[in-house]
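Every protein chain but one is kept in place in this view of the complex.
And now, chain A:
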Amino acid sequence: MELIFEKSVSGRTGVRVPLSDVPKAAPLADAVRRRDPVRLPEVGELDLVRHYTNLSRRNFSVDTNFYPLGSCTMKYNTKVTENAGGLFASCHPMLALLPGGDKLVQGPLAIVYELERQLAEITGMEEVTTQPLAGAHGEMTGIMVIAAYHKARGDQKRKYVIVPDSSHGTNPASAAMAGYEIVTIPTAPYGDMDLDLFRQAMSDEVAAVMLTCPNTLGLFNPHIAEICAIAHEGGALTYYDGANLNAILGKVRPGDVGFDVIHVNLHKTFGTPHGGGGPGSGPIGVRGDLVRFLPTPRVVRRGDGSYGVEDHPEGIGRVSDFFGNFGIMARAYAYITLLGREGLIEVSEQAVLNANYMMARLKEEYELPFDQTCMHECVFSASRQLEHGVHAIDVAKYLIDRGFHPPTVYFPLNVKEAIMIEPTETESKQTMDAFIEVMLEAARMAKENPERLHQAPVTTPVGRLDETRAARMQQVCCE
């Protein structure tokens, strides 16, 4: 399809700019004036609407296709929460920071406050801040809180953060951005971080250990309480990557287990849409004695029931401009309120049921490196298919031809040819059965006609794209 810039016709106009009701001002001084107009496309409104409508049709999405992308919790995004989230469009955030302005924005402040309380209850933490703008941003904020804690105790020698090799890439990246060196612990044959190696790595130079639970293999690590105890004994804090919270709502609360800091991804567990890559929202929760280090400002509930905004002088400062991705937070608040206690418990139960069903039906044909009850997702390896020269990516591309968004492939990094499937609770058995049939068909094809898999996809507007060429050309905008 042509680019919008290629559809531009000089002199054609789209939307009309309002007429001026004030006199034209004297021109801006030459030294600070832009020389040439911004070269934006000149298209009529219909051209514009067709262009982006037709572009959208070149996407797979949850609303059009089953999208079992592991680690991303691509559940159905309820429409009523979309409506609810849009109600605050005209609310200027600066109002809340003006003297006396808080009384004008009681509604949104109440949502921030109540969502923080809901998330604190769900995770078992003392308090929550919604300021971080995505999961990774939450991780970095959490590690900054941990750094502030050690510093306040005069404990300056801790310079390492421990992560398992199966952790999401954002974990080590976030800890590095907060100034730490990374120690990576391999996965043991039983599928979790190797406990002995972890014990050996612990020292009084370790600031924190970051764990994902269920881990990125979709397995619940039964040793998490022990890991917390070992870390705490050595003076380190424990960080819980809550990206996989969809598996344990109402079942486990990381705070109860002994975790000190957690982030949750509202765009995963709490049903907010993924937006083609974002926006997300990554609130963090902390245990009681870490509350004072949370970012400033805090939304508080006063004695008279009204809400206010307060500075948080001992905190780590600001990590984003205002109160976080509020529109996303409002959707998550609406989602939690809509589903309620029982609805959220049902979410995890059905998510885990669906994943185990998927696992049970596919393990005949696909190698299951860790054959045990999984939580909300399961991780296969295409190692058997590889014997016929078929890679995980070939299976993925074939799924596209059959109308399914592929699972996550090649993650986690500790599984060769990984295929990570997360069906989520909002999919029916019938949808999963259809997907399973195609996965089994691909496994058969790997043996009988691998060429077909190598050629896939053939039904899409473009076939497999030359990524090496893209990296070499570095053509990232049109001339």
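Convention: a residue touches a chain if its C-beta (ideal position, glycine included) is under 8 Å from a C-beta of that chain, and two chains touch if they have at least 3 such contacts; residues count from 1.
Keep this in mind: contacts and distances are computed from a predicted model.
Colleague: Given the choices "Putative ABC transport system ATP-binding protein", "Electron transfer flavoprotein subunit beta", "Probable glycine dehydrogenase (decarboxylating) subunit 1" or "Monooxygenase", state the protein name listed in UniProt for the chain not shown.
Modeller: "Probable glycine dehydrogenase (decarboxylating) subunit 1"
Colleague: Which candidate, A:M140, A:M202 or A:V379, sits in contact with the chain we can't see?
Modeller: Candidates A:M140, A:M202 or A:V379; residue touching the omitted chain: A:M140.
Colleague: Considering the complete complex, identify which of A:Q118, A:S203, A:S383 or A:N414 is in touch with the unshown chain.
Modeller: Checking each option in A:Q118, A:S203, A:S383 or A:N414, the one touching the absent chain turns out to be A:Q118.
Colleague: Tell me which of A:S203, A:Q350, A:S383 or A:N414 is the one touching the absent chain.
Modeller: Looking across A:S203, A:Q350, A:S383 or A:N414, the contact with the absent chain belongs to A:Q350.
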